[in-house]
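What you see is the complex with one protein chain gone and the rest in place.
Labels for the chains are A and B, by order of writing; each one numbers its residues from 1.
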Amino acid sequence: MIKAYRVAAILAAIIGLHHANAAELNVYAAASLTDAMNEVAAEYGKQSGDKIIFNFGASSLLARQIKEKAPADLFFSADEAKMDDLQKAGLIATDTRRDLLSNSLVIVVPNDSKATIASPGELLGKMEKIAIADPKAVPAGIYTKEYLSRLGLWEKLEPKMVPTENVRAALAAVESGNVDAGFVYKTDANISNKVKIAFSVPAEKGPAIRYPIAIVKDSVNKTGAENFLHYLESENARKIFEHYGFIVKF
Amino acid sequence: MKLEIRQLVLPLEQFAIELDVDLDNARTAIFGPSGSGKTSLLEIIAGLRRPQTAEIRLDGQLFESTAQSYSLPIRSRRIGYVPQDDSLFPHFSVRRNLLYGSKGHANDRVLSFDHITEFLEIGSLLHRDVRSLSRGENQRVAVGRALLSAPRLLLLDEPLTGLDAKLKQTILSKLQSLHGEFGTPILYVTHDPAEAIQICDEVVMIESGRIIRRGDPRKLLA
Partner (left out) sequence: MLLAPGEWQIVRFTLAACALSTVLILPVGLAIAWPLARHRWPGKLLVETLVTLPLVLPPVATGLLLLKFFGRRGPLGNFLHQQLGIDIVFTWRAVVVAAAVMSFPLLVRSARVGFQSVNQRLEQIARTLGASNARVFFTVTLPLASRGIVAGIVLAFARAVGEFGATILVAGNIPRKTTTLSLEIFESVQLGHDATAYRLLLLCIVIAFGAVWLSEVLMKRSQLR
């Protein structure tokens, strides 16, 4: 009995020591960055001992969590509004903020769909249900609404919209075939082999999509955050981002 | 009426009922101590219980034949049944209880609603809530309900249990003249010799599931 306790105590000490040495980095990043960031972090892990823990989700959800003091070290948002929000609340280290990436919007349809879309206006006649990240809060949805409003199509298309919690959920809805089409980022369309792009929003006509990143003011691992942020602007990282289809802004 | 019971066997906890008997008296008592199998016998006749083996006929119609795997459904037997415990439908008024099995029979001249309610003196109870009835009232309504379904045979299982002597006597005299009034044969189960003597012309005495004697109640039970 006593021997078992001693072994357990020693094990606990070893585990505790191990944790004390390797730093953890909590990175809160937009859902659309999931695959690219996982790969970047894997590469980063080869040269640094830091363990990167991701929290992927809608930028609106992540921003709210940070406002409620969730233990984030870095915030990588899919639009400026969420970052501005946190900046106004004094929750980010303003001097570390910068725009890293951009993206473009596409309309995707299930792989077995026979629909062709020459312009967004055609959605009116051909589509019953269109998936979109919640346009009330999620960047991808906000960008889409902005774009369609500019074209004068939003009012007419709104009844067809099926809002989802984040852009990956919109992608999944299209993959499942339960909606006829969806608005997602080009990078999301790229990673899925169950959907195909029916229409690409041209860069000049589309909304200005910006992915800002910043270190959270209350971060407990500022050094680790700086190191990782620096790595995100390196050649290695750029190659990975471009591979996934992101437009690199640095 | 002619009730033919052949090779009836029903194992119970302490013993097995084993009977072979023809009953043809319109006012027959089944007499025996508690636990002698009287209630089970009634239940088998009514169809509420399955025997292990039996062949039963009423007025020539086959009711039960285990040999042929045949059992006439309860609702087709037209046997009235008044059990020992309260059996009125608690969610119906007295009137609805009475009329439950009547179909068109309520207009029958002899077994008419008015005739029966008058005879049993339950006219004043018609709109009462069943749950407010005394035991005596309860049993009279139960008899009335069974009668109104125009049964070929009326089974009564110790219906007067729990009544005081005066009340018993009132109802006993009604039961005594029931057959005369309505023509319905009765099979009356009891452990009280006085009841059997007053109401019935023939008694079948049962002990531990077997018939030990039968005959005139005044001779056998006095």
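Just so it is clear, a residue touches a chain if its C-beta (ideal position, glycine included) is under 8 Å from a C-beta of that chain, and two chains touch if they have at least 3 such contacts.
Computed from a prediction, not measured in an experiment: that's the story for all the values here.
Screening A:98, A:136 or A:150 against the full complex identifies A:136 as the residue touching the chain left out. Looking at A:47, A:94, A:178 or A:200, the residue that reaches the missing chain in the full complex is A:178. Note that of B:48, B:62, B:126 or B:194, the residue touching the chain absent from this view is B:48.
Touching the missing chain, out of B:78, B:115, B:191 or B:218, is residue B:78.
The chain that is not drawn here is touched, among residues A:77, A:164, A:187 or A:219, by A:164. Think of the hidden chain as still there; on subunit B it touches residues 46-48, 73-75, 77-81, 83, 85, 87, 89-93, 100-101, 103, 145-146, 149, 151.
What subunit A contributes to its contact with the hidden chain is residues 61, 64, 128-129, 136-137, 161-164, 173, 176-179.
Following the convention adopted for this analysis, only the chains that are shown with their structure count from here on.
Subunit A and subunit B have Cα centroids separated by 83 Å.
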